[in-house]
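Below you'll find the structure I mean.
Every protein chain except one is present and positioned as in the full complex.
Chain nomenclature is as follows: A and B, assigned in order of appearance, with residue numbering initiated at 1 for each chain independently.
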Amino acid sequence: MNEVSLWTGFWPFTPERFAIWVGAILTLCIYSFLYRDNPFYKFAEHLLVGVSAGYWALIYWNANIVGQLLVPVLRGGVLLPLVPGVLGLLMFTRFFPRFAWISRYAIAFYVGGYAGLAIPSYMQARVLAQVHAAMAPTVSITAALLLIGLICSLLYFFFSREHKGVLGGASRIGIWFLMVGFGASFGYTVMARVSLLIGRMQFLFRDWLGLIR
Amino acid sequence: MSVHSSISIIVMLIASLAAGIDIGGSAAGAPLQPGEEPLGESAFLEAFIATRPPGPATSVVAHDVPGDGGRQIAISWTRSRDDGAGDDDVVGYDILRSTQPGRGYLLIDEVPPGVESYVDTTATDGTTYYYIVRAKDDMQTVDSEPSGPAASRANWFRTRRLNMFIILVLFFSFVLTYIAQARRGKELFVRRIPGLTAVEEAIGRATEMGKPVLYVPGIGEIDNIMTVASLSILTHVAKITARYESPLLVPTARAVVMSAAEEVVKEAYLSVGKPDAYNPDNIRYLSDAQFAFAAAVNGIMLRERPAANLYMGAFWAESLLLAETGFEAGAIQVAGTAMVSQLPFFITACDYTLIGEELYAASAYLSREPKLLGSLKGSDLGKAFVMVAIIVGVIMETAVAFGVAPLTAIADIFRNFFYVAGQ
Partner (left out) sequence: MRREIPLIITFVAGFVQLVDFFVPHPLVANAASELRQWSVIVIAASIVLGIGNLLRIHLFERIPRRTAGWPYSIVLLAGMFAMMITGLVWGVGEGTPFNYLFRHLKVHLDMTMFALLAFFIASAAYRAFRVRNWEATLLLLAAVIVMLGRVPLGSLLTRGLPTALQLPVVTEWIMNVPNMIGFRGIMMGAAMGVMAMGLRIILGIERAYLGGE
C-alpha cells in the first residue's frame, strides 16, 4: 500500500488525480457486491476480466514469445526454439474441430515434462525431508504428541482399509489434529485479510477524499 | 625466510628503538594495571608479526568431485599455522591452478581465512590440473606445495541421491505391482470418502431443481498435478450430468485447461450416448488473473444460479471468495484441494471437503477402475513404509537419547538414509 498520501486536493484535474477518482469509483463498484449483485459490480467485473485478459496476453507475448522464441531465432540465429514454437502453434488446431486432437501433442509435452519434474521434487521436499525431520528423540510430551499426531493424521489418509476399530480411532485422532491445524491457519489469516481492508480504506479516505492523514 | 623480510625486520626494530619505545615492557615504566597491555611489547610484536610471512597451507589435495556433472574439482588443505593460531594474521588464501606441476599457475579465486576447502567449478573435463594454495597476510604470501594431478569428469549417476533413487524405485514398484494385480482382476477395497458420495447427491439435486452444475477446476495451470486430478474427476462428473442432462458449467483460469476440459466433457457426453447434450459454450476461459477469475465466477454463481458448486483442484486466496459467494447463493458445495492454506476456508464454507490426498483418491473411488485403485493401494503401501520408518527412527533416536550408545551409529545411518541431498 502507499505509505505516502497521494492526497493533493480535488483540483486541477491532472492524470494522476483523475486516476485516483477512477480507482476509488471502481473500488466502490466492487464493494457494492457485498450488498448484492448489481450493475456497478457487473461493470467492474467485466472491466477487470477484459483488462486482465489484455494484460496477460501482452505479458505472455513479451516474455515468452518475444523473449524466448523470436529474439533467439531472429537475432541469435538459434533454431531449436522453433520446435516448441511449432508445438505451440498446434494448439491453434483447436479452432478447427476436425483437427482439434492435434493440440494434444502440445498438452502432452507440457504435462509430461512437469510430471517428471514433480515426482522427485515432491518426494524430496514433502516426503523424505519430513521423514528425516520427524525422526527426533521422543523425550518430552510435546515430542510424543508430534509423533502420535503425525502417525494418526497419516492413517487418516489410508484408503485401503475401512476406518473402524483401532484404525478408525487413530484416524479420528488424526482428523482432530488436522482440524486444529486448519483452525490455527484460519486464525492466522484473519489479521492479514483485515489489513488488506485497512489498505483499501486508507486509499478511499486518505488518497481519494483526504479525510485522514 | 627471505632476505628481504629479514632486512625489513631489522629496520623496523631499529626504528622502534630510535623512537624510544620501551621494548622491555613494564620493567622501566609504571607497574601494569590488570587488563592493561604492555604498550611497547605489543607495538614491537605487531611490527614483527607483520613482517614475518605466514606459515604455508599444507597437505593440499585435489580430486574430481564424485557423482557430479563434471567441470568440478574439489581442493582441500590444512590451514596455515598462522590462521587462527600462531601469529593469527592470515587474511585469506588464493587458489592457483596450472596444467603443469612446476609453472604457469594462475589465480582462479580467493577464500577467507579459516577455510580449508574449495571447489573449482571451471575445470575442463579430462584436463589434468595442479593446484597451489597461497596463504596471505597483510604484507606477504607463501605458496603451498602443489597438489597432485586431478582431472574432472562427468558422471552418469548423482551418487548423493542414491537413497532417493532406491526409495523412488521402491515406491514405483509398489504402485506398479498393485496396478498389475488390479488388472488381473483382484478386488481392491477403497474406504468411503464422504465428500464424493455428496457429489452425486448435489448433481441430483441440481437436476431436480432444473439448475446447472458448476465445476471449477482450480486456477492451477495444467502442469499442476491437482489440475490433472481435477480433470480426471471432471470426467465422472460430466458423465453424471450427461445422464441427467443437466447443464455443466466449467469456468477455467487457463486456456489449456479450458481446451483439456472441452475434450474431457465432450468425450464423457459421447461415452454415455448424449453427444448432443454437450454445449461448448459452457466451458469458458475467464481470466489467467486470480481475482478477475474470482470476480467472473462469482458473477456466474449469482446470474446463472447453479445449485451444485464443485471446486476441485489448486486454489489460492480466491477459494473463500468463491465458496462464500456460493454459500450465499444457496448452492450445495463440495470442494477438494491439496492446497493446505486454503483447506480451512473450504471446510468452513462448503458442505463437504476432500482433504489433500483425498483429491487424488477421488478419481479411483468414483471410477472403480482397476488401474486407479491399484495405484491408490500402492501409495497406501508407500505411506505404511513411511510410518514404519518414522516409528523405527524415533525409537532408535529416543534410545540413543536415553544413553543406549551402541545404537548411535546405526541410528545415524538409518536417519541419514532419508537425508535429502541438494545436488
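Assume contacts are C-beta pairs under 8 Å (C-beta built on N, C-alpha and C of every residue); 3 or more make two chains touch, one makes a residue touch a chain.
Note that this is a predicted model, so its numbers are computed, not measured.
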Sole contact to the chain not displayed, among B:I95, B:I108, B:V190 or B:L320: B:L320
Among A:V139, A:V194 or A:I212, residue touching the chain not depicted: A:V194
On chain A, residues whose C-beta touches the chain left out of the figure: 15, 19-20, 22-23, 26-27, 30-31, 33-34, 42-65, 68-69, 80-81, 83-85, 87-89, 91-92, 94-95, 101, 104-123, 126-127, 130-131, 134, 142, 145-146, 149-150, 152-154, 156-157, 174-191, 193-194, 196-197, 199-200, 203
Hey, which chain B residues sit against the chain that's not shown? 67-70, 154-158, 161, 164-165, 171-172, 175-176, 179, 221-223, 225, 227-229, 231-232, 234-235, 254-256, 258-260, 262-264, 266-267, 271, 281, 284-285, 288-292, 294-295, 303, 317, 320-321, 323-324, 327, 338, 340, 343-345, 347-349, 355-357, 359-361, 363, 371-372, 375-376, 378-379, 382-383, 386, 423
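Quick note on the criterion: only the chains that are shown with their structure count from here on.
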Give every residue of chain B touching chain A within the complex, in rising order. 163-164, 167-168, 171, 188-193, 222-225, 228, 256, 259-260, 262-263, 286-289, 291-292, 295-296, 298-299, 302-303, 340-341, 343-345, 347-348, 355-358, 361, 376-377, 380, 383-384, 386-387, 389-391, 393-394, 396-398, 400-402, 414-415, 418-420
For a test of understanding, state which residues of chain A touch chain B in their complex under the given definition. 30, 33, 37, 41-42, 44-45, 48-49, 51-53, 55-56, 91, 94, 100, 103-104, 107, 110-111, 113-115, 118-120, 123-125, 127-129, 131-132, 134-139, 147, 150-151, 154-155, 157-163, 178-179, 182-183, 185-186, 189
